[in-house]
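Have a look at this one before I ask anything.
As you look at this complex, bear in mind that one protein chain is not there, while each of the others sits in place.
So, chain A:
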């Protein structure tokens, strides 16, 4: 990549006034550093990822509302976690967390266990309990 070809596209970086450093070749063939405000290709895949996350959140919300899953599934998606990450944050085995996905099991959980989930999601137990997926 030549120094003059370093992309200066519109991106989330630009909105946040952040620039990224890259390495490029100057006219004398020497490597120099240059700042980039963003690259369209990257923006496309970032937007793809974000829209996919939103899709998953919407789906989870619907499933909570329909009584298929407990609110834990919804907040897991909101916090962009996968199973492994959530298990690590609440320090529970996977099978236990999976059981808590069932509304019938979830409804019987005590506040001590719910607190662990609330801490992982950065919310209060009251907020966790209040979520029904319906608005």
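Convention: a residue touches a chain if its C-beta (ideal position, glycine included) is under 8 Å from a C-beta of that chain, and two chains touch if they have at least 3 such contacts; residues count from 1.
Note that contacts and distances are computed from a predicted model.
Colleague: Would you kindly match the missing chain to its UniProt protein name, picking from "Multisubunit sodium/proton antiporter, MrpD subunit (TC 2.A.63.1)", "ABC-2 type transporter transmembrane domain-containing protein", "4Fe-4S binding domain-containing protein" or "Butirosin biosynthesis protein H, N-terminal"?
Modeller: Per the UniProt record, that chain is "Butirosin biosynthesis protein H, N-terminal".
Colleague: At which residues does chain A meet the chain that is not included here?
Modeller: For chain A, the residues touching the absent chain are 1, 12-13, 15-16, 18-25, 29-31, 33, 35, 39, 41-42, 44-46, 48-50, 52, 79-82, 84-85, 88-89.
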